[in-house]
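Of the protein chains in this complex, one is absent; all others appear in place.
A and B are the chain letters, set down in written order, and residue numbers restart from 1 in every chain.
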Amino acid sequence: MDEPTSVAYLRWIPLLPLLGAALNGVAGAPLQRRFGKGVVTAIACLPVAAAFLLACRAFNDLLALPAAERLLLDRVWTWIDVGALRVDAAFAIDPLAAVMALVVTGVGGLIHVYSAGYMHDEPSYWRYFALLNLFTAMMLILVLADNLLLLFVGWEGVGLCSYALIGFWYANHDNATAGSKAFIVNRIGDFGFTLGMFLLFWTMSAAGHPTLAFRELGANAHVLADATFLGWGAATVITALMFVGATGKSAQIPLYVWLPDAMAGPTPVSALIHAATMVTAGVYLIARLDFLFVMAPATLAVIAWVGALTALLAATIGTVQTDIKKVLAYSTISQLGYMVLALGVAAPAAAVFHLMTHAFFKACLFLGAGSVIFALHHEQDLRRMGGLRAWMPVTYGTFLVSTLAIAGFPPFSGFFSKDEILWKAFSSEQGGVALWFVGWLAAGLTAFYMFRLVFLAFHGDSRIDAQARRHLAESPASMTVPLVVLAAFAVVAGFVGVPAALGGSNRIEHWLAPAFAATTEHGAHHSAALEYGLMALSVGAGLAGLALAHAMYVTGRVSADLFARFGGGVPYRLATNKYYVDEIYQAVFVAGVLRLSRLGAAFDARVVDAAVNGVAAVVRGVSRANGGFDRIVVDGFVDRVADATLLAGGVLRRLQTGSINLYLYAIVAGVVVVMIAKLL
Amino acid sequence: MIGLTHYLIVSLVVFALGLFCVLTRRNAIGILMGVELILNSANINYLAFARFGSGNYDGQIFAIFVIMLAAAEAVVGLAIVLGIYQTFRTIDVSATETLRG
Partner (left out) sequence: MQLSDLVFFAIAGLTVLSAAGVAFSRNIVYAAFSLMGTFMGAAGLYVFLAADFVAVVQVLIYVGGILVLMVFAVMLTHRIEDVQISNRTVGLAPALLVVAGIAGIMGYAVLTTAWPVIEPGAAVATTADIGNLFLQEYLLPFEFASVVLLAALIGAVAVSRKELRSE
């Protein structure tokens, strides 16, 4: 690739939200007090809007360039220049980053506007927006970073903001715990990420290319083909470690446990961070490092199966959830599983396509759920909802559209992206029938539980509490407008990825091709008929799920008890208890670490402290000896001198008899002595 | 012939007696009397030597000074004795042993 085009405006895309965050963070409270929440909203939303416009401009500039040269670079300054390592604080935008940036700023901007309505009554309004802006800035740094280290800065930053926003209402201990859980589980993933980064730099330096910048890594990655690390292929180890990081951030097995708990945060936060953007960071990372992953087919196989199984597992748990947000959370985990599956079968373009469509419909679903929660004054239990479509038509309409998208019904966006993934799972060299089958099952379950959600919340007789029913109304415009916009995108976004089999040109795959130059097109030999057949099967699965949900929750023809008692009730109990994964983790890892740390503390108290105390005791003994010496010898000497003086005085004072006669004798004696002295 | 030695012997005897008086008397005034005797013996010595030893009057001048000083000392001493008498109601020197160590 030739030298990238240098521009100077890319830095403002992350920088503007960062400035908004700083301003709101520092001056938000007094501004809110004096001028009201409108000022805070403006300070928060305008930078994101401006960032979106700049991202559009970058997109435009990229379009103007020929396909092979689509890379804009903005080098801000040299960050690290130590020995062989040279890292710049630089932002680069290529087709992949452009898609991500548009999604982040676009969906993020809509969620900012929605938040203005949803968080209207929140006293810490300014803190919320400061953190939301900070998150946006960090996510943009992550997406636009031109090197792995700067990406990691953004990676950590979004983790931090996620923690802060999940535990936004920190006065409630459970919220704070959920935030900590998210952060800690992410940390485990981050450990893998850093090890992978170190190993990458190490092996690249050993091969003569000490760099962490993506375009240089991409150009020179082939040198790792023969490199080994501890007997394993270097590329395999690095990619495996990077994938560990991705599982943390993107909530895959085994590190997905934080995402359901993260629903403790405000619903717009769930929409932005845990649906559209942060959780997609792992997917983005793997897509970015595609040139490494193609060299590690073993890792890809693992990735594919992890993704598929996560999709299925999360779908099964989602079917028995009663909290509206928890259903959506498990749905997110499941859809992320699809994206990871796509990456595992060497179809990164499909993964990014699904990422984009998922951002639209999942954000819409979450915001819709937020609208319901807002209207019902923070009621989140599905068993206390019902018949809401009569009171909240706009919310219902957008929610239904997004549900159709997620269930994969044509012509909505989800159909195109999910089907692309399933097709690639079936037909790719890395894929296979087994993977496709798991994915297909999960698709059926997705349709089922999503429509279950819709029917329970919006259809049927209202189980809503009478008190809440009195204040029930559609949400304000600041909330419904973003819903409509997102729903519109959920409808049309799919049309950028219409596959060749249906007569489209799959524009998104071509657009993303420069980023995935290493991935070659396999499975082009499969026939279009096979593709149609598979498409029909997945739509059929979706319809089956819809029908079952309808039978169970609308008409009541199929009883839910049937499934609950199936297999002795064991599957139902497992699903309701999330397969006891949290409990297993607690017993094995948490308890184990606690035991280890208690051991360490005991060691510290008994051995280390004993040593220190022992030294102190020795010193005390020495000082006591010293004191004794001082007391007995030195003071003793002084005291003895004093005693001697007193003794002498006691003896000598006997001369003072008071008797004048004696004194006279003494005088005479003296005279005699003098006389004798003179005579001699 | 009466020579220097005779006077010296006389003075010696008076001195010895005065010394004895000082050492043995318990009456304070008695002690002072002894002191006077000693002074007188000294005077005799001075004058004897003035006449037999030098021929000038230095000895006599000195003897006059001695007499004068003896007077002063006797005055003060007797004032003290009277003070002792008033404090102790006696002038027995063995009674004034209150300043013992």
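The working rule: contacts are C-beta pairs under 8 Å (C-beta built on N, C-alpha and C of every residue); 3 or more make two chains touch, one makes a residue touch a chain.
From a predicted model like this one, the values you see are computed outputs, not experimental measurements.
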Notebook entry, point to check: For subunit B, which residues lie in contact with the unshown chain of the complex?
Noted result: 1-10, 12-21, 23-27, 29-30, 32-34, 36-37, 40, 43-44, 47-48, 50-55, 57, 60-61, 63-65, 67-76, 78-83, 85-87, 89-94
Item checked: Residues from subunit A at the interface with the omitted partner, ascending -> 657, 659, 661-662, 665, 668-669, 671-672, 675-676, 679
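Here is the rule we use: only the chains that are shown with their structure count from here on.
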Margin query: Counting only Cα atoms for the centres, state how far subunit A is from subunit B in Å.
Written below: 121
Notebook entry, point to check: How about subunit A: which of its residues touch subunit B in the complex?
Noted result: 653-661, 664-665, 668
Checklist line | subunit A-facing residues of subunit B, complex | finding: 19, 22-24, 26, 28, 31, 93-94, 96-101
